[in-house]
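A single protein chain has been removed from this complex, and every other one stays in its place.
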Amino acid sequence: MIKYAFKRLLQSLLTLFIVVSFVFLLMRLLPIEGYFGDRFQKMSPGEVEAGLQKMGLLDPWYAQLGKFYAGLAKGDLGVSFIYRRDVAVTKIIAPRIPYSMGFGLTAVAIAMISGLAMGVGMAKNKGLFPDKLGTLYIVFVHAVPLAVYLLFVQLYGSSLLGLPILFDKHRPVSWILPGISMSLNGIAFYAMWMRRYMVDELNKDYIKLARAKGLPNGAIMVKHVMRNAYVPLAQYLPAAILATIGGSIYIESLYSIPGMGGLLVDVIQRQDNSMVQALVLIFSSVGIIGLFLGDLLMALFDPRIKLVKSEGAR
Amino acid sequence: MSLTWRAGGGIIFQFCTGGRTLPGYSLREVLKVKSRALLAAGLVAGLVLFSASAADKKSADYVGVYSGEISTLNYLVSGSTSDQEMAANMIDSLVEYDRFGILKPCLAASWKNSDDGLTWTFTLKPGIKWVDSKGKEVADVTAQDWVDAALYISTKANASQIADVLTSVIKGAQDFYDGKITDFAQVGVKAKDKLTLEYTLTARVPYFLSMLTYVSFLPVNGKFLADKGASFGTDNTAILYNGPYLMSVYEPQSSRELIKNAKYWDLANVLIPRLIYKYNKEAATLGPELFLRSEIGYAAIPSSILDTWMKDPAKKAQIHPAKTNTYTYFYALNFNPKFKPEFEPDNWKAAVNNLAFRKSLFSALDRKAALLTEEPYAPERRMQNTVTPRGFVSAAGKDYVDMGELAAIAKKDSFDKAAALKWKAQAMKELAGKVTFPVKILMPYNSGSTEWTNRAQVIEQQLEALLGKDYVDVLPQAFPPTGFLGATRRAGNYALQECNWGPDYADPQTYTDPFAKGSNYNWPELATGYGTKDKPVYEDLIQAAIAETKDMAKRYALFARAEAYLIGEAMIIPYKNGGGGWEASKLEPFAAPFAPFGMSELKFKGQTVLAKAPNAEEYAKLEAQWQKDRTAALAKVK
Partner (left out) sequence: MKAPDQAATLAADAALFEFADYDAGEGERGGYSNYSYWKSTTKMFLAKKTSLFFLVLLGALLFFTFVQPFVPGQRSPTTIFQDPATGMQFRNVTPGAQFWFGTNSIGQDLWSRIWSGTRTSLLIGLTVGLAEMLIGIAFGAVWGYVRRLDRVMTEIYNVLDNIPTTVLLMLLAYIMRPSFKTMVFAMCAVGWLGLARFVRNQIVIIRDREYNLASRCLGTPARRIVLRNILPYLVSVIMLQTALSIPGTIGWEVFLTYIGLGLPVQIPSLGNLVNEGRMIMMSPELRYQLIFPTVITSLITISFYVLGNSFSDASDPRNHV
């Protein structure tokens, strides 16, 4: 077990290294004028050169890469040059993570509880009206573009319920709408997944046997069906939780939530290299850790799975 | 661990299936009851919270949303307008403009200029203080503050984006920037004593005073700057304030708040107690809705929903046209074509050097039709017949655009169907055999702008319909927004393109910068057929005007002549000025400082927040009144 974990760790570090370097090099291909915005028109060549020098872009690419990793080893993620000039990247990112995670975790919790319950309800009433209603909801959420129905919910939800349009951290009532909006997609996902899973399971022979033996419905659900459902759920859950760090770009830009969601898009558009590198590093690490934790949890729950020999690629 | 998981799952399932907890009820009924109860509880809680949280903004405050976050509060390095908007309201300069555009003393009580015009001496007002973000006094404002600011800006390692404004006029500053001299004492900015500041220029600059309102000439407390080092300007506690407002709350990507500076020297003129800004990336979409719900005091109305608002009387009563600004837009004809052979650059070059051909294009462009794509109501107010806008500068009681030959051009709309066809006939005669017709006209546009895309199509269809497809073949080409100018105008990769320019100082010379030799707009110096006495080279005309630094009326007249020449020879086609559109705004119009360039229009000093947004008629009345008062005030100055 320990040996396996160690091997995975090394592999992950290597992957991270390659990913970050690859993105680093990609960023070097961006046009120079993008670094200066509108002012570029009126800047003299000397000023442009001074600006590039300050951003460290005039050194050869291997020197830049080396500097970045040297800083990283000391725990320094670099300094932002364009997004917030001269401010340490960690100082910019740190206050934003709690917002994203706060909303994200709430949304995951709501989605899981409501979605799983809904899925169970749908499976139990397969073919009847609740099932059809649920399917309609799931189809609607998947079909209509996210950008559209989120704005719709914001504008009409806020006017119907009398809630403020924008998020304000001093007014708890403004937290409701973003939280619910964020979970809409998740509810549909969990409901659909649970329904399909339950339909599959309930048709299996061992369930028939349990019923024949006289086990009540509730006990079948808990002892057999749900017990088996935990395994794939557990594999997915850590990744989902960690993914909340990334925030939802749509929700955060619509409600003005100072989270991580729009940050990535923003810093790529403004070509703030140090921020992009730091964010790629964070998101990739989060993804890798999530997968690893998922595999661990899965192995814990399901005695049939042995981690050492895994057929699938991770 | 598995036990707790099972138990947890069991609880969820007991709840859902109602198997053990509520015997006798089916799942559906359980869910129905439970969800109804939850919904009711939620609503009640929501209502309670909602009524409990009282609105904490008063009606005299200004609340707005913005989508462009500031990148730094270090006003000595930043070139972006959003950053400068903050500096304009937090730091005062030596001089300022009042609401009629007349220069008045600000932090400088008086000034004098030496006879040769190279030395300016400013005497500061005593008793001005630097305060920190809590309003506590930290230091006095002294002349040394301007020297320290100039030193910081002129140091190349600080990578200031606005250094060139300073280094181009102050003696020795460019050398210091390039590292040719290392002793800052040799640079022409000195603090003679605590309240006396002296600037020495490289050459006489008639508009020097107007430059002082720009960020490059703001003061900074040297000791504080040295203490903070690299973290200067990184948040609101890392700068000092001497202006009308100080920043009390700074939460990037969330909100910021400016409050009145209680120690400000001109407190009586600061009428809005708080400026509250909320960040929202979707400000363009949500702004009008937020305005309707009275959550903010200003929203720009995009042209896509303008019609809806104009048709609804309740909404129409809240909007008025927005001010235009001094940005100028024109269509440039390229004398240095460097584009792909498929667009026939040599053919274009031969055609563009023919005066009749250029004049046919000049007269054929229906600017009003083009302007309708972005300004559907009253497009005439943005149409401009000259490059320099009206109201920019005036001398000897006459506005610049009314001087000399420029006056006739300023009054006449260039669009003239009959003249266009006449010039076409003449051009075809003169160029027969030298040029293949139809002449291909490569017209790039920025594919990221819907309005520009549509305008390109409108112009293409309009020019070809009027002049005939046998004469010209307009080819609009889309270029992406990233690196747009580098790929098109700067590289000479266009035949006809819509360009813009903003003034850098209050003198007509600024509007000649794009066409001067060494610039990268349309290279008029490469036009053939000039250099004789009747047809002087445009560059010479500019140089003659620049040389005149003593007599302002004469100087402006020479510039007016040069501009009339440029337009008369149809080297460019003036189009429109910037700004415009419609807005819903509770800010009192025409009360803010007015200036033809710079940051003055970003200031909130002197403005109030009205109870109701003025509608179009009220706005027009206020504007007429302002024009009258302005003329009277200008007359008094002369």
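We call the chains A and B, going by the order they appear; numbering starts again at 1 in every chain.
By our rule, contacts are C-beta pairs under 8 Å (C-beta built on N, C-alpha and C of every residue); 3 or more make two chains touch, one makes a residue touch a chain.
Keep in mind it's a predicted model, so treat the numbers as computed, not measured.
Peer 1: Hey, which of B:Thr155, B:Ser248, B:Gln426 or B:Thr453 is the one touching the hidden chain?
Peer 2: The missing chain is touched by B:Thr453.
Peer 1: Identify the residue among A:Ala5, A:Leu26, A:Ala70 or A:Leu209 that touches the chain left out of the display.
Peer 2: The missing chain is touched by A:Leu26.
Peer 1: Thinking of the whole complex, not just what is shown, which of B:Pro126, B:Pro376 or B:Gly529 touches the missing chain?
Peer 2: Once the missing chain is taken into account, the touching residue is B:Pro376.
Peer 1: Consider the whole complex, including the chain that is not shown, and state which of A:Leu155, A:Leu202, A:Ala219 or A:Ile241 touches that chain.
Peer 2: Hidden-chain contact among the options goes to A:Leu155.
Peer 1: So which of B:Pro105, B:Gly135, B:Pro273 or B:Pro302 would be touching the chain we can't see?
Peer 2: B:Pro302
Peer 1: Need a quick check: the contact residues on chain A for the chain that isn't drawn.
Peer 2: 11, 14-16, 18-19, 22-23, 26-27, 29-30, 34, 139-140, 142-148, 151-152, 155, 246, 249-250, 264-265, 268-269, 276, 279-280, 283-284, 287-288, 311-314
Peer 1: Footprint of the hidden chain on chain B, which residues?
Peer 2: Where chain B meets the chain not shown: residues 284-285, 288-289, 302-305, 307-308, 369, 372-373, 376, 447-451, 453-454, 457-458, 461, 478, 480-483.
One rule holds in what follows: only the chains that are shown with their structure count from here on.
Peer 1: Mind checking the centre-to-centre distance between chain A and chain B? Centres are C-alpha means, answer in whole Å.
Peer 2: That pair's centroid distance is 38 Å.
Peer 1: Okay, in this complex, where on chain B does chain A touch?
Peer 2: Residue positions touching the partner: 1-2, 5-6, 9-10, 12-17, 19-20, 27-28, 31, 42, 46, 49-50, 53, 56, 65, 71-72, 74, 77-81, 156-164, 177-178, 230-235, 251-254, 278-282, 285-286, 289-290, 293, 295, 482-483, 485-486, 504.
Peer 1: Please output the residues of chain A touching chain B within their complex, sorted ascending.
Peer 2: Listed in rising order, the residues of chain A that touch chain B are 31, 33-34, 36-39, 41-44, 46-47, 50-51, 53-54, 82-87, 92, 96, 113, 116-117, 120-121, 124-125, 130, 151, 155, 159, 161-166, 169-173, 176, 216-219, 221-223, 226-227, 230, 253-254, 256, 258, 262-263, 300-301.
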